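One protein chain is absent from this view; the other protein chains keep their places.
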Amino acid sequence: MKKIGFIGLGHMGGPMALNLVKAGYALKVFDLTPSALKKLSAAGASTTASAIDAANDVDVLITMLPSSPHVNQLYLGECGLLKTISGQPLIIDCSTIAPDTARDVSTAASKRGLEMLDAPVSGGVAGAEAGTLTFIVGGEAKALDRGRAILECMGKNIFHAGDHGAGQVAKICNNMLLAIQMIGTAEALQLGVNNGLDPSVLSNIMNKSSGNNWPLELYNPYPGVMDNVPASRDYEGGFLVDLMSKDLGLAMEATLSSKSTTPMGALAKSLYTLHSSQGHGDLDFSSIQKLFSKKGSKP
Amino acid sequence: MKKIGFIGLGHMGGPMALNLVKAGYALKVFDLTPSALKKLSAAGASTTASAIDAANDVDVLITMLPSSPHVNQLYLGECGLLKTISGQPLIIDCSTIAPDTARDVSTAASKRGLEMLDAPVSGGVAGAEAGTLTFIVGGEAKALDRGRAILECMGKNIFHAGDHGAGQVAKICNNMLLAIQMIGTAEALQLGVNNGLDPSVLSNIMNKSSGNNWPLELYNPYPGVMDNVPASRDYEGGFLVDLMSKDLGLAMEATLSSKSTTPMGALAKSLYTLHSSQGHGDLDFSSIQKLFSKKGSKP
Amino acid sequence: MKKIGFIGLGHMGGPMALNLVKAGYALKVFDLTPSALKKLSAAGASTTASAIDAANDVDVLITMLPSSPHVNQLYLGECGLLKTISGQPLIIDCSTIAPDTARDVSTAASKRGLEMLDAPVSGGVAGAEAGTLTFIVGGEAKALDRGRAILECMGKNIFHAGDHGAGQVAKICNNMLLAIQMIGTAEALQLGVNNGLDPSVLSNIMNKSSGNNWPLELYNPYPGVMDNVPASRDYEGGFLVDLMSKDLGLAMEATLSSKSTTPMGALAKSLYTLHSSQGHGDLDFSSIQKLFSKKGSKP
Partner (left out) sequence: MKKIGFIGLGHMGGPMALNLVKAGYALKVFDLTPSALKKLSAAGASTTASAIDAANDVDVLITMLPSSPHVNQLYLGECGLLKTISGQPLIIDCSTIAPDTARDVSTAASKRGLEMLDAPVSGGVAGAEAGTLTFIVGGEAKALDRGRAILECMGKNIFHAGDHGAGQVAKICNNMLLAIQMIGTAEALQLGVNNGLDPSVLSNIMNKSSGNNWPLELYNPYPGVMDNVPASRDYEGGFLVDLMSKDLGLAMEATLSSKSTTPMGALAKSLYTLHSSQGHGDLDFSSIQKLFSKKGSKP
C-alpha cells in the first residue's frame, strides 16, 4: 500500500486526509494547528513535526494550502521542499492558487525530476467530507494516471483540464462564471419581485427556460424558494463571500496578465468586494441577493 | 370549432398561425404584408382587409406584434380595437412588450368586459414552426384555462407567471439573465483560451460543475465546440443581437420604473448595444463572443 | 412691466419666484401647497386658486415641476393649459424632464401659436436663492431673446443648447458626467487612502494634474478635505442622492431611446440606486464616498 504525505489539514484538507486514512492508506500528516493534527492522529495517521518530515520518503505528496504565497513558500522558499525532499513522490497540490504559481512550482519540481499536478477542487466542505469533490487537474496525463486512484478516494469527478496550471485556470474560469450567474440570478429574481412576481414562480419558469443555470437548479439565492440551501438559513455556511472574492481576485489577475477582457467578471469582483466591505464576508456567496433588496423589504 | 382572429404574421406569428390552421381551427388573419397573408391563405385561413375585420366576432383573438407602441396603437389608438370590436373574444397578446403597456391594455379590455392574457413566447422561429414554444402567461387563471388548448397547439410549455403583465415581467427577467450568462460564458471561455485551455475541454468541465448554464448545455458561443449552434455557422440565424438588445431595453425600463438595481443587466445592455453599433445587430446573440476575442485571433 | 405667471413654488421654484418679485415683476403664482403660496403672497405676489388662473393673460408663464408626468399632465392633460389658456405668453418650463416630453409639449404649444423654451437649471437651492442659477435652454433663439431678461433675474449663466428639448439633453449629459466623475473621484481617493495616502495630499495632486474635475475643485467627497462642502457635515444638504438618481434615470431613458452606449453612465445609475436603497437617498450625492469605505473605517 502506498505511503502518502499530506500537508494542510484545514476545513478542506482535514476531511480529505481522513478519507484517505479510511481508504487504508498510510498517511504522514502535518499542519501548524495542533488540534488539526490530533484529529488525524486519532483516526490513525502518523503526525510529523514539520512539513519536510511529512514530505520525505512517500509515494504521493498532497498539499492543501490557503493561497499562492503559502504554496510558493512551502515549495520554493529558502528551505523549500523542492530543495530538501527525499524520494520520488508524485506531488499533487490541491490548493486554489494563481496559475503562474502553479506553473513555477511544477517547473521547479520537474527540474528535480518530480512529477506534479495542480488539482484544485470544488464541492466545499460537504464534498470534502463525503468524498464527492470535483478535481480539476493540470499536468501530464501519465502523472494523472499515477494519482487517479488516490483522487478517487476523495472525489467523484476528475477532470483533466490540460497541462501544468490548466487545473487552476479552469477552476478560476468556472468560479468567475459562477459568480456572474449568481449575481445575475439575484438581480433577475429581485427585478421580478419588485414588479410583483412570486420568486418561486419566477425561479421555476427560468429554471425550465433559457435562463437556467446551476444556482437556479441547486442553490437559489432568494430566501424561501428552496429548502436546504444557505438562502433559507440566513446565508450561513456554504461557500463564503470572502472565498468567492479571493477566487475572483485570481480571475482578475489572470485577466490582467493575459490581456483579456472580462467586464462581467470585473463587475462581479467589485460587487463581492463591496458586499464583503459592508460586513458580509463570512456569509454564503448567495447572500449577494441582499445587495439588491430594498431597504426595509425582504430579504 | 372555435373561430380565431390572428393579427401579425411575421417570422413568429406566421408559423404560429399555421399551426392553428393545421389543428383545425377556423382562422381570420391580418397583416400589413401581402406575402404573409398569401401564405396563410394557401394553408386555408381566410384573410381580411383590416385588423378590425380579423378581430370581430371571433372566440379568441391573438396578436403578435413587434413592440409596445404597436400594441398600444392597435388596441388603444384612435380607432383602436377596444373601441370598435364586436363579440366577446378572449384576447391573447403574444408580443414581447413593456409590462406597463400590457397592464394598460388589459385594464382597458377589462372595462369593455373582455378577458385578456399577456403571453410572450420563447423558443424562436424554430419553436414557432415546430409548435414547441414556451408561453409565459400573465392574467387570470380562468382566462388561461379558456385559452390553454389553443396555446397548446403552438407550444409545449405554458407557464402562469401571475396577474396581468406578469408574463412580460417573467420573460424580461429570463432574457436579462440569459444575456448575462451568455456574456459571462463568453468571457470565461475566452479567458480560458487566452490562458492556454481548449475551449471544448473547458466547456465540458464547466458544464458538469457549478458554472453550468443553458448556453453551456445547448448553445455554446465558442466556434467549434458544438455542432448545430449559431457559433458553428458564423453566428447566422438564431436569436438576433438586436432582439436581445430590445429585450434588455425592456428590462432596463422595468428596472428604472421599479427603482431596482441591476448592474449586471445594465452592463449586458451596454455590451449588446455596443456590439450592435459595431455592425453585428443581425447576428445571433451568442456572437458576443467576438467582442472578447483578440484581434487577429479566432474567433 | 411684464406680467408673469409662475406655477410650482417648491424648494427651487419658491426662491426663483421671489427673485422675480424682488426684480419688480407682477407675479401671479400657484402651487398645491398653501404654505408655499403664503410665502409668495407675503412678498407681494398675487396668488391664484388654480394653475389656469395663474397662466391666463400673462406675458411670460414659468413652470417648475418635479417630473415628466407632472409637466405632461399640466400642459397636455384633459384640462391641460394648452387647451384653455388665454393670451400669448412665452412659456418657459424650468423642470428637469425627459427631452421627449419637452418636445411633445413645445410642439403642442407651437400648434397653439405659443413660443416655448425648455430651461432646466443647475445650481441647487442655494443658487435659486442667490439668483445665480445656470439655465440650459432649448428652443428658438428669438424666444430665448424674448425671455432672457427674466432669466437673468434668476440666474447668472444662460446657455443656448439648441432646439426644443436640447436644454434637457444638455442638462442630462452634464449630470451624467458629474455622477461619473463624482464616483470616480470617490474611488480614486479611497484607493489612495487604502494604500496609505493622505486624502488631502492626493486631492491636491490630482486637482493640479490630469485627474482634475469639478468635484476635486469645489465639492470634494472625502470628509475633512474641504470646508463648507457636504462631505464635511455628514453629507447633509446639497444635491440629494435621489435627485441625482432621478437625473441618471432620464439619462438612461435617453440612452435607450437613442440606442446609445453609456456603460459608465449605466454603472453610475446602478451605484446611486444601490446607495439609495441602503438608506442614503436624502444625503448629498457626494456621500457615494461611503460606498467605497471599508467597514469600521472612516468615512
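So that you can tell them apart, the chains are marked A, B and C in the order they are listed, and the count of residues begins at 1 in each.
Definition applied: a contact is a pair of C-beta atoms (placed from the backbone, for glycine too) under 8 Å apart; a residue touches a chain by one contact, two chains touch by 3 or more.
Predicted model only: the values in this text are computed from it and were never measured.
Visitor: Sort through C:A128, C:V169, C:M226 or C:L240 and give me the one touching the missing partner chain.
Guide: From the options C:A128, C:V169, C:M226 or C:L240, the contact with the absent chain belongs to C:V169.
Visitor: Among C:N19, C:T48, C:S68 or C:S122, choose the residue that contacts the chain missing from this document, as touch is defined above.
Guide: Only one of C:N19, C:T48, C:S68 or C:S122 touches the chain omitted from view, namely C:S122.
Visitor: In the whole complex, what residues of chain B lie against the chain that is missing from view?
Guide: 263, 267, 274, 277-279, 291-295
Visitor: Give me the chain C residues in contact with the hidden chain, please.
Guide: Contact residues on chain C toward the absent chain are 99, 122, 134, 136, 157, 159-163, 165-166, 169-170, 172-178, 180-181, 183-185, 187-192, 194-198, 201-202, 204-206, 208-214, 217, 219, 251, 254-255, 258-265, 267-268, 271, 291-292, 294.
Visitor: Contact with the hidden chain only, please: which chain A residues?
Guide: Within chain A, the residues that touch the unshown chain are 249, 252-253, 256, 259-263, 266-267, 269-271, 273-274, 276-277.
Methods note: only the chains that are shown with their structure count from here on.
Visitor: Which chain's C-alpha centroid is most distant from that of chain C?
Guide: A
Visitor: Select the chain whose centre, defined as the mean of its C-alpha atoms, is least distant from the mean of all protein C-alpha atoms.
Guide: Taking the mean of C-alpha atoms per chain, the most central one is B.
Visitor: Can you check how far apart chain A and chain B are, centre to centre, with Cα atoms defining each centre and the answer in Å?
Guide: Chain centres of chain A and chain B, defined by C-alpha means, are spaced 39 Å apart.
Visitor: Identify all positions of chain B at which a residue touches two or more other chains, and write them in rising order.
Guide: Those would be 259-263, 267, 271.
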